[in-house]
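Beneath this line is the structure, given in structure tokens, with notes to follow.
Shown here: the complex without one of its protein chains, the others still in place.
On to chain A.
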Amino acid sequence: MAYLELDRVAKQFGTQTVVDDFSLSVGKGEFISFLGPSGCGKTTTLQMIAGFLDPTRGAIRLEGKDLTAIHPAKRGLGIVFQSYALFPHMTAAENVAFGLEMRGVPRAERSERVRAALAMVGLAGYEDRHPRRMSGGQQQRVALARALVIKPSVLLLDEPLSNLDAKLREEMQIELRQIQRTVGTTTILVTHDQNEAMSLSDRIVVMSQGKIEQIGTPQETYERPASAFVSQFLGKTNDFAGTIDRTVAPTQLVAGSWRAPAPAGLGGPVTVSVRPERIGFGDTGLSAKIITRIFQGNHWLFQCDSECGPAIVIRQNDGKAQPAEGDAVRLTWRPEDMSVRVRAGA
């Protein structure tokens, strides 16, 4: 049974629809990411779960109970804000203790739980520091401890890592995942960073312009993008214009001089999506010319001009000789490495 359920939730500001027809069921203990560019409605959806905004339509249920009928202060959700929103006039320990105090937890138990929560996020010994005297990463940990110490039914993370530098962000990602696994709290993360979403979540909800584009595991959304938007947003991809040729038997999928048996159920003009790391150089296939070749340590990045438009190829640096700039090459890939969609508007 679904633990947290969003049922055709929509939010309108005036005439503008910010979130539309958002349905999702989250299992207990699951880590879900809302992924999308800014303005796609992911934060609005999170705020509706938190109760800071009321949905215009639809229902949000937690363990079968209507969540929208409960005041935000009574929902018992843990929230980590993008700005952390720590209380600057309180020490780290006082910040973490605040939620427990509001719940009337006795003093002795309170200080024990605060100490444990700060230790869990690696801040033992920082109890008496004020937030303004802590680094961004430390503040982030206090915010996480403050949200988790109340044993929330759902943990909501609103772009929690976006204010950290790249290296710290990576560290915090690993730590966040570990803490979430240990505590087992159902978690929803809002992010615009596809790497973050992929490395942290059990499932990703890809959003664009207020609508869900795809819900799936990180691998599914990467390997089998449901739409052009998803394939473009999650990592780099090559989109080639192709057609299904029914004049030959068996029917063939043709993109330039690359051809393969056509997948069933499709016809007419299509878009062939292939990830750059799945393309190899072969004797047959799409003919192309290498424009630039960039060495990136563990791999080579090739920008090519193919007969179906620009293409990017990534090859592992396995020590073998690679084609040089200006070389004429043939691009080839296995049929199972591509996803084929009917071309929109054609």
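To be clear about the criterion, contacts are C-beta pairs under 8 Å (C-beta built on N, C-alpha and C of every residue); 3 or more make two chains touch, one makes a residue touch a chain; residues count from 1.
As a working rule, contacts and distances are computed from a predicted model.
**Student:** Choose one: "Twin-arginine translocation pathway signal", "Putative spermidine/putrescine transport system permease protein", "Formate dehydrogenase" or "Insulinase family protein". The correct choice is the protein name in UniProt for the chain not shown.
**Tutor:** In UniProt, the chain excluded from the picture bears the name "Putative spermidine/putrescine transport system permease protein".
**Student:** Quick one: which of A:Gly14, A:Gly64 or A:Pro88 touches the chain that's been left out?
**Tutor:** A:Pro88
**Student:** In the complete assembly, which of A:Gly41, A:Gly78, A:Gly137 or A:Pro225 touches the absent chain?
**Tutor:** Considering the complete complex, A:Gly78 is the one touching the chain left out.
**Student:** One chain is left out of this view; which of A:Ala50, A:Leu161 or A:Ile290 touches it in the full complex?
**Tutor:** Hidden-chain contact among the options goes to A:Ala50.
**Student:** Out of A:Gly58, A:Gly99, A:Pro160 or A:Gly256, which touches the unshown chain?
**Tutor:** If we include the chain that is not displayed, A:Gly99 is the one touching it.
**Student:** Contacts of chain A with the missing chain: which residues?
**Tutor:** 50-52, 72-79, 81-89, 98-99, 102-103, 130, 132-133, 146-147, 150
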